[in-house]
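Left out: one protein chain. Kept in place: all the others.
Labels run A, B and C following the written order; every chain starts at residue 1.
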Amino acid sequence: MTRRKKIANSIDDGGLGIVVVVVIVLYLINLTLETVPSLKKTHEDIFESLEIGFTIIFTIELIIRLAVYERPVKYLFSVFGVIDVLSILPSLVGANSLALRVLRLFRVFKLFRSRRMVRAIDEIKAAIWDIRSDLVLFGFVVLILLYLSAVGIYMFEHEAQPDKFSSIPASMWWAVATLTTVGYGDVYPVTLGGRVFTAVVTLLGIGIIAIPTSLVTNALSKAKKRTRKQDVT
Amino acid sequence: MTRRKKIANSIDDGGLGIVVVVVIVLYLINLTLETVPSLKKTHEDIFESLEIGFTIIFTIELIIRLAVYERPVKYLFSVFGVIDVLSILPSLVGANSLALRVLRLFRVFKLFRSRRMVRAIDEIKAAIWDIRSDLVLFGFVVLILLYLSAVGIYMFEHEAQPDKFSSIPASMWWAVATLTTVGYGDVYPVTLGGRVFTAVVTLLGIGIIAIPTSLVTNALSKAKKRTRKQDVT
Amino acid sequence: MTRRKKIANSIDDGGLGIVVVVVIVLYLINLTLETVPSLKKTHEDIFESLEIGFTIIFTIELIIRLAVYERPVKYLFSVFGVIDVLSILPSLVGANSLALRVLRLFRVFKLFRSRRMVRAIDEIKAAIWDIRSDLVLFGFVVLILLYLSAVGIYMFEHEAQPDKFSSIPASMWWAVATLTTVGYGDVYPVTLGGRVFTAVVTLLGIGIIAIPTSLVTNALSKAKKRTRKQDVT
Partner (left out) sequence: MTRRKKIANSIDDGGLGIVVVVVIVLYLINLTLETVPSLKKTHEDIFESLEIGFTIIFTIELIIRLAVYERPVKYLFSVFGVIDVLSILPSLVGANSLALRVLRLFRVFKLFRSRRMVRAIDEIKAAIWDIRSDLVLFGFVVLILLYLSAVGIYMFEHEAQPDKFSSIPASMWWAVATLTTVGYGDVYPVTLGGRVFTAVVTLLGIGIIAIPTSLVTNALSKAKKRTRKQDVT
């Protein structure tokens, strides 16, 4: 194995890969703390220096990758290559808007690049692929359920609470908050009809919303069994 | 295959069927946006024109169906036929009240008419039919649980919060919001007794409410296994 | 079969049994509506008449049962016999306090007396009995979890919100509302420490709270399989 290949392996799965992960986590912590107003105000210069530092590190990382990979151009146009470029470009050209900063966030997905993770993700992908038709059907059922719930509650509550259930789209917000059982409490029915409707819809609907989750879980446990059998064979 | 039959197939499963689905989705979007007060005010004429347009399209669709189906009268009295008629009738006679508009909403179920969907729905129906006796039993248990919870909280909280827990029916609203874990926060116990009662009821009750959901999920996964075995044989 | 035995069978599983169930449901509806202040005020005389009517019907029912059963004394001291006596006694002696009325509520359990229900309930009982040791362990774990969560949040939030997290018992209320994911929103942490603690506790705890439910569901589906195998054999 040539030295170039060794570094390429190391940066993907070995020691250098761990360094990359650590740097990304530090970068995310930096990005997170930068949004805290009290910290931002008192330590603005530190955040600016760190920003420059991270840009330099990420640029060096990209250069090393392009230097050691066998097909640098192919990497540059792969998902991770694009993420790499997008995450350093804004700082290089001096731009620092919120929208551009978000692009850099995708760097977090690089955390999933280790060989082990990739295998686990492939397993999950295969499991979900197996039940794609059911997921589409139930995803569709969930959408219809949310829509009909919104229309129903709109009819019952629109007159009593015209500001909260002002329209069907506004009532959709109630439907999502209720059927996911989050229940913030910012919108809730007050009329008798609206409450009876809510009772029926939640008692029936929560079960329906839970079905896709169960489908995914079942598919995952089946996929695991299959993998184990293959390992045995 | 005659030309008539070809169109009949196309409108149910083929290219024309997709057109019908697209039109229905557009119609629902139109219906939804029409309820937004700000849009309604500024674009009332557009909504009125669209309403007329959709009525024309749905009328043409119905006429085509009646022309190409072998038994047009039978279709007219089937579920989807009735929906078709009800969804165009109000606009034809010039009526446009809220109650009539709801009838047109049932058009959404036409989305489930493709052959693939029908098979998936049959599978679900069979799965639920298998566990109908358990579902009835647990549906019944859930109702009793909601009722006894409402009676209990009414006894504990009625004196402390006579406006919120004014009666057993009013307390039922609390029972539904709590045992489904939605928890809007509009009604909650404040007395020690009421809180201890709530703790006991939720810790025991949430599990009971979840049982019908689990039953349905289990039945679905069993039904799928069965279908696959049949496909193999 | 003697006529006496025929009536005894009919009142437990046959036509008379259905009459009894219908009367109980009507009685519960009456009891429920009686708590609605607006109805109570305007129709007090009707409720009083109905109360007398139901007492007469229940008394006749008890007399018939004692007359047709082979061992009337044994019935009188069985669970349902005691419920029968308790549900008519208060009205007979003219008392009508809230506490006594509650006794009459237990009549609702008579709804579970039909032979079919009894078998289903036995199945559930057997399923729960199978996993009794796990249920005790996890019930215990849930209690400890609730207790430690309450102690933790008390330490973090007591100073910031001395009125809401006034003591460990008061904090238990928060723990129940949070870990069951009901989340009324009447008490919630406001300090950084309290919020981090809540995040850790909920992310770990919700799964633990869900385990007893899963155990019961699994046990039920196993019990069903067993019953079917026995039916085949």
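Quick note on the criterion: a residue touches a chain if its C-beta (ideal position, glycine included) is under 8 Å from a C-beta of that chain, and two chains touch if they have at least 3 such contacts.
Just so you know, these numbers come straight off a predicted model, no measurement behind them.
Although one chain is omitted from the display, it touches the following shown chains in the full assembly: A, B, C.
Among the residues A:Thr55, A:Ser87 or A:Thr181, only A:Thr181 touches the chain that is left out of the figure. Check A:Ala120, A:Ala160 or A:Leu192 against the missing chain and you find that the one touching it is A:Ala120.
In the full complex, chain C touches the hidden chain at residues 133-134, 137, 140, 144, 147-148, 151, 154-155, 166-170, 178, 181-185, 188, 195, 198-199, 202-203, 206-207, 210-211, 214-215, 218. Residues 28, 31-33, 35-37, 98, 102, 105, 108, 111, 116-117, 120, 142, 172-173, 176-177, 180-186, 209, 212-214, 216-217, 220-221, 224 are the ones on chain A that touch the missing chain. Counting the whole complex, the residues of chain B in touch with the unshown chain are 181, 183-185.
Quick note on the criterion: only the chains that are shown with their structure count from here on.
Taken over every residue number at the interface, the positions common to chain A and chain B amount to under half, indicating a different-residue contact.
Repeating the B-C interface with over half of its contact pairs identical by residue number, the matching pair from A-B or A-C is A-B. Between chain A and chain C the centroid-to-centroid distance comes to 42 Å (mean Cα coordinates, whole Å).
In chain C, 181, 183-185 are the positions where the chain touches two or more neighbouring chains simultaneously.
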